[in-house]
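Quick one: the structure is below, and I'll ask about it shortly.
Here the complex is missing a single protein chain, while all its other protein chains stay put.
Order of writing sets the chain letters: A and B. Residues in each chain are counted from 1.
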Amino acid sequence: MVERSGYLAVIASVEVLTPTLRKFVLAAQGVRFPAVSAGSHVVLGFGSAARRYKNAYSVVSATPDGRELSVIVRRAPQSRGGSAFLHDQAQDGTPVTVLSSANLFPVSKTAKRHLLLSAGVGITPFLAHARTLEAEGADYTLHHFCRPEEKPAFVTLLADLPPGRVFIHDRPPEDAGMKHHMAEEGIATHLYFCGPEGFMGWVEQAAAQLGFVAAKVHSEHFFVPEGGKPFTVVLASSGQRIAVAGDETLLEALENAGVDAPCMCRGGACGACALEVMDGVPEHRDHVLTEQEKTEGRTILTCVSRARTDTLTLNL
Amino acid sequence: MTVQTSARESYRPPYQVTNSAETILRFPFPFPEDSYMYSMNVEPHIRSGPVAAMHNTFDIDEHYVAECAEKARILQEDPKRCIVQPHMRAAEWDFVELAMSSLSDQYPQHFSLRREGQDWHWVNRLLGYEQSFVFGDATTLPLPPFEYMARQMQGDFTLHDQREDDLWMDGGMVTAQADWSLKFDLGMSFRQWHAPVPKAAEMGVFDRGLRFLLMLQHEKPVRRLNWTMTINPRLDTSPENFMVWGPDRASVTPDNVADKVHLRVELQTLYRLPRSNAILFSIRCYLMPLRDIMRVPKWRRRLHRVLRDLDPTLSSYKGLDLYRQTVVDFLAPYDDGAPLSSGIQPEVVQLEKALAPAA
Partner (left out) sequence: MIVSSQLPFAPLVLDASGVRHLYVRDTADCPLPDGCGAVMPEIWTVVSDATVMADAREGEVLLRSVTALLERLAGRLARERVGLRLYGAGGASFLSRVAIVADAAGLATGEVLLAPPRDTARRVVCVHCDTLNDGVQADTVRCLGCGTTLFVREHYSRGLGAYMGVGEPEILLQAMEAAARHG
């Protein structure tokens, strides 16, 4: 399958941050990368001749001249192979295509103050945000939560930011007194958070108890889609049947079959890939559809969700 | 496209604007079917399309110099036609990059851009500007970046910040608008600035439009056409100056209708900007008098049918009520009722002869 046009690049350097986190610097080959706003992700195409991957990663930094950009990749335990490929096989010179970029996690430009909370690999969008906010002279504080053995790596990663702006905790937010810090925030503060599901739940609950309104609470539930039971997707218009293997997503199966399916974030966060389900029962794994929509089962986000039934018929 | 290099034309009394045959044939006639109602009618803004006006990122035509001169004059008279809120600074530079790179790439005979890192050198041969500056450093330009560049382009531009699942009009330069005011609408959300438009809300057009635009991706711009009618070739049909141009609506007679009444088409293009995540809304205005539209048989017939059957609510909203019947009566004898191809393409390569001028 021919990949859509994108920006050709190679891996210029690999930095091991922790046993599960690696930073990859991509260097543009030929045409330079377009500018990206803080909070953006890029969809990268890479892999071997036998297996191509298209995964989305937050951009942690980019040079103003468009020659380089960096991503941090966590080796996902349930990886369908993409993060394992980057950790185990990618090295200097490995070709990667930047297929697209989009920003689903910007800061509110009119906010007077920003409180950024992250845990683990959830730091990635905030590396870009904190540096941009710092450069703009904006008012912000970043609290990062990690395991004790990972703390030195994050201290190094965040060393270029002023100590008064960045706090790294090797305890959970509850133990670190985070709720108290949140309660002390001024009414104009916007809250942003990103991290593992348990952390996200804790922040959501604390924010609600303290009276943060929805308009000031911003989060990125971004995760690597996992595999599952194989199934068959049927395209209603043509009757075409496409097998979805256990280690590929529905979206990938459509793309590999040459179907021009819509998509943007590839992580169940934006809703751009929504398609109508005409028959079969979807297994929803996204953060976009409402509970009611999930129960009705008439819509599926192809980038992360799968099927409970052996076949799924889509209006495509 | 041939561009005149001096401004002989006048977009205010005494009016003096003429369209060459090439300009008429590249006009983005707005009606693909014989009847009109609001719709999303959004398509990718790729460098092709049924008329030549759609073939470039930003269209430059023979009126470039005259339109830029008129824009400068309006800004001199009313500086509030250009306002950009401070949080749109990154979007200003995004605009400069998009405009300078696409113009120099697509019209190398008129514009050139040299980039060495952040040191940029811009040449606009049509207006005689040459400027070295540091990209990202506003002190190196004679005007704020957005204003500097928007003055060198035909049409209006607005900048929209995206937050709270909405788009906020937080900047723009608006000198050729169809009866809306930047200084009044500044800071409004998509839902708010569309409040005066009748019918579309109940049709759900805005819901779909907003959802679509929130997902707009960088390097995948989209376009649509919108239209109204204007008496005389007047770019500035702002509410600010309605007391000045409004009376023209009562001036249409069967004798002057062909010259006075203009179809006003907006080629609207929308771009996601990469540094700021803002959206640029470009509104490129084309004014075409009935006399020129008459020279394309398909267009004159279709315009007759659309105006004859137009929903009265839309007719009122667009301010056509006082002269719409005069226009329909004028066009009716030239419409034989023959079926027309769908789409906006003129279906001719040569214009018919012009009507004899009014006595």
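Quick note on the criterion: a residue touches a chain if its C-beta (ideal position, glycine included) is under 8 Å from a C-beta of that chain, and two chains touch if they have at least 3 such contacts.
Being a predicted model, the structure only gives us computed values, none of them experimental.
Student: Among the chains present, which touch the one that was left out?
Tutor: Among the chains that are shown, those touched by the missing chain are A, B.
Student: One chain is left out of this view; which of A:215, A:243 or A:281 touches it in the full complex?
Tutor: A:215
Student: Any idea which of A:11, A:35, A:90 or A:111 touches the chain not displayed?
Tutor: Hidden-chain contact among the options goes to A:111.
Student: Please pick, from A:43, A:59, A:182 or A:270, the residue that touches the omitted chain in the full complex.
Tutor: In the full complex, the listed residue that touches the missing chain is A:182.
Student: From the listed residues B:207, B:255 or B:329, report the one that touches the chain absent from this view.
Tutor: Answering carefully, the residue with contact to the hidden chain is B:207.
Student: When the complex is taken as a whole, what residues of chain A touch the one chain not shown?
Tutor: 111-112, 182-189, 208, 210-216
Student: So that we can see where the missing chain sits, which residues of chain B does it touch?
Tutor: So the residues of chain B touching the missing chain come out as 80, 164, 181, 183-188, 191-197, 200-201, 204, 206-207, 210, 239-243, 246-247, 249-250, 321-322.
Basically, only the chains that are shown with their structure count from here on.
Student: Using mean CA coordinates as chain centres, what's the chain A-chain B distance in Å?
Tutor: 38
Student: Can you list the chain A residues touching chain B in their complex?
Tutor: So the residues of chain A touching chain B come out as 34-37, 39-40, 64-65, 100-103, 106, 108-110, 215, 264, 270-272.
Student: Show me the residue ranges of chain B that touch chain A in the complex, using the header's touch definition.
Tutor: Residues in contact with chain A: 87-88, 90, 94, 97, 117-118, 136, 161-164, 215, 217-219, 274-277.
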